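All protein chains but one are shown at their positions in the complex.
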Amino acid sequence: MDLKKRVEQCLGPENLVVAMAECQGDLSVEVPKSSILDVMHLLRDTPGLGFNFLSDVFGVDNLDFNKSKKKPKEKTEEGEGVEEITTKESLPPRFEVVYLLLCLERNERLQVKVRVAEDDMEVDSLYSMWKAADWPEREAFDMYGIRFKGHPNLKRLLMWDDFPAYPLRKDYPLEGQGEERYLIYDD
Amino acid sequence: MAKPVVKKEYTLSERIYLWEILKGMKLTWGHFWFNFKACWRPGPHTIPTCWQYPEDRTREISPVFRGEHYLQRDDKGREVCIACGMCAKICPAKCITVKKGKREEGEEDKYASKTYPASFQIDLLRCIFCGFCEETCPKNAIVLGREFELARFSKEECILDKRKLLLNYRKAKEEGKLKPRKKPVPVVPAPPKPEKAGGGEAKKIKATAAGKAPKKPVEKVKSPEQVEVSEKKEVAEKEK
Amino acid sequence: MDDWLVAIIKVVGIWVWVLLIAVVMTWVERRGAGLIQDRPGPNRAGPWGLFQPLADGIKLFTKEEIIPTKAQKFLYIIGPALFSLPAFSAYAVVPFGDKIILGGKEIILQVSDVNIGFLYILAIGSMAVYGVILGGWGSTNKYSILGGLRSTAQMVSYEVPLGLALLAVVFVYGTFSLRDISLAQQGTFLGFLPNWGIFKQPLGFILFIVAAYAEANRVPFDLPEAESEIVSGYHTEYGSMRLGLYLFGEYVNLVTISGIIVAIYFGSWHVPYIDLGAYLGPISWGIVSFCIFFLKVSFFLWMFVWVRWTLPRFRYDQVMGLGWRGLIPLALFNIFITALFIQLTV
Partner (left out) sequence: MNQNLTPQTGHGTGDYVTVNIGPSHPAMHGTLRVIALTDGESLIKAEPEIGYLHRGVEKLGENLSYHQFIPITDRLNYCSAIPNNVSYEMAVEKLMGLEVPERAQLIRVIMMELARIADHQVCVGILGVDLGAFTPFFYLIIQREEIYEIFEWFNGARLTNTFGRIGGVDADLPDDFEERWNELKPNVRKANEETEKLLTHNRIWMDRTIGVSAFSAEDALNWGFTGPCLRACGVKRDLRKDEPYCMYDKFDFEVPVGKNGDVFDRYIVRMIEMEQSIKIIDQAYKLYKEMPADAPLMARVPKVIKPPAGEVYSALESPNGELGFFIKSDGSANPYRIRIRPPCYMIYQAFPELVKGELIADLVACLSSLNVIAGELDR
């Protein structure tokens, strides 16, 4: 039985699948944000699945992605600001947290996705299940500002502690905003 | 999460330290003696694994080495570059700036094609020597040469303008270090289509050489930038 | 008056000589390391890079002296001095040749032949630890303090097996004087071996050399300055000639230790099976004995380099374990065996 069906069988009955997609053989499952821990427990402990290895956790900012779908026709005529406001209603939540799971026995991989809206940036941490989620979650917090509930040490990882922005967000300019000035010490 | 406790099991020779230490010393002595003998050889290149760099330049640099750039001239001594801007476009470090100039009457012996670079700048401080510019160039005009001594005393010297690039070409030519043209990589033949089937093998390979990176100009640069005549003349004078 | 003059010449001469060896050792060490590691080593300054130590010395002398603001100035300054002083003075009782007769006067090639030579060496050797610990403490740097502490613990621990190994030698020769021991090593032992200390004290020799390596902070016991762990250990904060004093002090220590090893275990100036002194004139024998002694010393100096570039480094607890659990019982055992042997044979 192929993986998609098994995952559906496992998560479907409890209404935990929001969407499923397959791209070049990579299966990704979108699940509701509130039940990520349940989903992970199911995926890990169900005998037919057994995704016992957390490969990676990271965030994705879908700001431009959402926009670009509408872009080709409308953008040339309208101003950018106007367009943003008009499309915001229909868009899915801005951020995503992607979990890459791996089943060591069968070498199957699964992407589990959680949508995170900009006004509610809290996801349950997987630290209690996999210690491997420690730094990747910190990095997602660092880069996108997604907070992980239950993470024991949620601080910035790559940027310094006083860094004022979230640099991997799409609205953060490539050249930065001059934050290095914070690095000049007074004393 | 208790750490596993590892039991150490040593053989007798391992246990008494000295035996293995003496074996190790024998090995290092072998190296010492070999190199000690090599030391007395004449010439700077004594120890086989070491090149005494500034004096000993016998180490062969790969013919495809990606070093300092030069701009190629053709057999008649004309500049090959057509200032299409592909190199500037593909450069991941954005270190190339090209300004296009139009060839005028009587300059046919200077420039090989109708357009030429009025100015051509490479910022060596930004360059990462990936070789994409060389690969994407439709005329094989810009080449990363074999020169690897890139240290300079000032920032200005690190910006290669057209004059320096052509000088580099001359230097490379004098030293016989011109880079051979890169062999095109054979590409998977296209699925048979009626019009391409008659193309023949050679043509196919040639056509496919551009397959990987945009090797041929994909799109024409929209409009040649307006170049003032005086600037053009300046460059021309410098050339003389 | 003549005695004074001779003494002063000997003192200055041996001081200069030891310093010279130490300086050349810095070159030998780096060049030897290079050759062992398939690279030439420093070969730019002068022929074969021989002027490298000179260049280093000039560099060290002309560098700016920096005293860290938070350092304890007095201790910081006195540290290197306290380290190098014992290093230089320890050689006083170690011979460097037999004797030379100049103008009918017999001059022994040793600064002073005190009859408590061993005790002097042990006493002076222990002094060096002050230089290390004070330098480490005075720098007010965590790495320095760690290095100083490591060094202190190590030096204090390894002094015990060192002393015990020497004790067994004293049993054998019945004297504390290094010159007397050297003289006693002439001839053959058991009819076919050179009458050298190593054949009478093989275990003692191994113990001594291991303890000596530890005392000199050399690989595999170079924890006090373990570069990869605590940067440079006790001399992390030192620069210019203060650092130079530490470095030279170490090499001088090596010379002293090699001299002691040769004098006690390797027959001093004696050549196996031949009594050269009987064939040569008094002056030439003096020079030849000096050369023989020096050759043997150079071998052990080379050993230090050779071992250094062969072995990895111990860990702190392993050094302590080896010292207290390995070497000291062995040294006691060695003393017991020696004593038993002497009791049975004499």
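All chains are identified by letter, namely A, B and C, in their written order; residue positions are counted from 1 within each chain.
Rule of thumb we're sticking to: a residue touches a chain if its C-beta (ideal position, glycine included) is under 8 Å from a C-beta of that chain, and two chains touch if they have at least 3 such contacts.
Source: prediction; values computed, not measured.
J.: List the displayed chains that the omitted chain touches in the full complex.
T.: A, B, C
J.: Using the document's definition of touch, tell me which of C:Ile230, C:Val288, C:Leu301 or C:Ile328 contacts the absent chain.
T.: From the options C:Ile230, C:Val288, C:Leu301 or C:Ile328, the contact with the absent chain belongs to C:Ile230.
J.: Check the options A:Val18, A:Leu37 or A:Met159 and report the residue that touches the missing chain.
T.: Final answer for the missing-chain contact: A:Met159.
J.: Touching residues of chain A against the unshown chain: what are they?
T.: 23-26, 28, 52-56, 58, 60-61, 64-65, 68, 98, 100, 104, 107, 109, 111, 130-132, 134-136, 143, 153, 156-160, 167-168, 170, 172, 174
J.: If you put the missing chain back, which residues of chain C would it touch?
T.: 33, 36-39, 142-143, 146, 149-150, 219-220, 222-223, 226-231, 309-318
J.: On chain B, where is the contact patch with the chain that was removed from view?
T.: These residues of chain B touch the chain that is not shown: 1, 3-6, 8, 10-11, 13-17, 20-21, 23-24, 27-28, 31, 49, 61-62, 64-66, 90-92, 128-132, 135, 144, 182-183, 185-190, 205, 208, 210-216, 218.
Definition applied: only the chains that are shown with their structure count from here on.
J.: Based on the touch definition given at the start, go ahead and assign the chain network to line, ring, star, complete or other.
T.: Contact map by chain: other.
J.: Sort the other chains by how far their Cα centres are from that of chain B and give me the top one.
T.: C
J.: Based only on mean CA positions, could you tell me how far chain B sits from chain C in angstrom?
T.: Centre separation, chain B to chain C: 54 Å.
J.: Can you work out the whole-Å distance between the CA centroids of chain A and chain C?
T.: 65
J.: At what distance in angstrom does the C-alpha mean of chain B lie from that of chain A?
T.: That pair's centroid distance is 40 Å.
J.: Taking each residue of chain C in turn, which ones touch at least two of the other chains?
T.: Residues of chain C touching two or more partner chains: there are none.
J.: For chain B, what residues touch not just one other chain but two or more?
T.: In chain B, no residue touches at least two other chains, as defined above.
J.: Once bound in the complex, which stretches of chain C touch chain B?
T.: Residues 32, 34-40, 43, 48, 206, 306-307, 309-311.
J.: Can you name the residues of chain B that touch chain C in the complex?
T.: Listed in rising order, the residues are 18, 21, 24-25, 27-29, 31-32, 35-36, 39, 46-47, 49-50, 52.
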